[in-house]
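I have a structure I would like to understand better, so I am pasting it below and will then ask my questions one at a time.
Only one protein chain is missing; all other protein chains are in place.
Our next item is chain A:
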Amino acid sequence: METDSTPMDDSLPSPGEPRREDQHRTPSPSTLLPKTQPNGFYGKHRLAAAISNLQNQINYLQEELDQLEEIGEASIVCKELISSVESIPDPLLPLSKGPTNINWDRWFKGAQNSRKRWI
C-alpha cells in the first residue's frame, strides 16, 4: 500500500514551495534603490553599480531594437516552424510521414496484463 510519507521529522520545513515567498511580480525599479548609510559612502558604491547595470540594460535593449529592423516578420518564422514539424516522423500522431521506426514497437507491445491499442 502506498503512502505519501516523508522521510524526515515533521518539524522540518517542507520543500514544497521554496520559491514563491515574495516573487509574485518583478519588483519595481524604485524598490531596487540601495539603502543609504548615514555617511552615504556604502550607498554611493551600490548606487553606482546599479546605474552601471541599468546602462548595460539600456545598451542591450537598444541593440535589440536595432536588430528588430533587420528581423523578418513572424510569418516567415511560422512557415519554417510548420515545415520543420511536418518533416519529422512522430509515433504519437495518428498520421505521420516517414518510415516506421522499429524501435517504437517495443513500447507499443505494452507491459503485462494490458490490452493496448495504437493507431
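The working rule: a residue touches a chain if its C-beta (ideal position, glycine included) is under 8 Å from a C-beta of that chain, and two chains touch if they have at least 3 such contacts; residues count from 1.
Definition applied: contacts and distances are computed from a predicted model.
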| item | value |
| --- | --- |
| Options "Isocitrate dehydrogenase [NAD] subunit, mitochondrial", "Serine palmitoyltransferase 1", "Anaphase-promoting complex subunit 4 WD40 domain-containing protein" or "Cytochrome c oxidase subunit 2": UniProt name of the undisplayed chain | "Anaphase-promoting complex subunit 4 WD40 domain-containing protein" |
| For chain A, residues in touch with the removed chain | 2-8, 15, 18-20, 23-27, 29-30, 33, 36, 40, 43-44, 47-51, 53-58, 60-62, 64-65, 68, 71-75, 77-82, 84-94, 96, 103, 106-108, 110-111, 114, 116-119 |
